[in-house]
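I'd like to ask you about the structure that follows.
One chain of protein is taken out of this complex; the other chains stay put.
This part shows chain A:
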Amino acid sequence: MTLFIQQLFDGLALGGVYCLAAIGLTLIFGVLRIPNLAHGTLYMLGAYVTYFFLVTVGVPYVAAIGLAAVVLAVIGVLLERIVFHPLRNAPHTHHMIAAVGAMFFFQAVAQAIWGADFRRMESPISGSVTILGAQISWQRIVIVVTAVIVLGLLTWFIKRSIHGQTIEAIEQDRTGSSLVGISPSRVSMLTFGLAAALATVAAGLVAPINLLAPTMGDALSLKVFAIIILGGLGSLPGAIVGGFTLALAEVMTSTYVSAAAGEGIAFVVIVLVLAIRPTGLFARAVQR
């Protein structure tokens, strides 16, 4: 039972991280209809920039994540302007090739600045509490709480604020959006900036638990794609439910079956979803 509670908390913390990373990807898909294969490298850069502010500059942990999110939002906007905007009328394959190019570029930049070796970010929040006999580290509690707060703010932004609503407007009807004066180009920039900032929050939260490496985004990239396919491409609730489902499945499988099976479970889930319900659990306008 204690083991189960322990794993449940680990799963929730991991789920929070997956959600934050997956939401950006699903928003970009909803607005631009492109799978941003470079999303994992934005997450990786987010982790390194957080590391830079925390360790090199020496600002407090939460401020470091916040500053890194702002830096990555700018990088996200630049990525949209320089790489994806010029390709907006090009065939789909061009976006994917460009995204792979951006991925290699970001990895090379990270390697040039921080080197290829693993780096460790000491957990700024130490200690743990005992809940129902299970030792839960404060870091994991912080992850879950922050994820919930950020998801709440994001939902408010997208549903209530006029700028956030433009994201949904573009997803639902591009022509209608243009005709009310919403500029697709501005919404694309907003979406990329937001997606990169969310990936950074995810990375900054999980960095003290994991190690930093220029390739750390690769595994995450595959998993967030699994999550948004599971939840339904472009669906916000889908990304949230998918994120927690996959994280819990992963943690539980690692514990009760084997660690290797835990790593593979994401892909078992994708295969099952694609076989049984190819549009995802929360299907929305995937067809063009």
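FYI, contacts are C-beta pairs under 8 Å (C-beta built on N, C-alpha and C of every residue); 3 or more make two chains touch, one makes a residue touch a chain; residues count from 1.
Assume contacts and distances are computed from a predicted model.
Comparing "Dienelactone hydrolase family protein", "RNA polymerase subunit sigma", "ABC transporter ATP-binding protein" or "4Fe-4S dicluster domain-containing protein" against the UniProt entry of the hidden chain yields the protein name "ABC transporter ATP-binding protein".
Contact with the undisplayed chain is limited, among A:Thr2, A:Thr56, A:Gln135 or A:Ser178, to A:Ser178. Chain A meets the missing chain through residues 162, 165-166, 168-169, 172-173, 175-183, 284.
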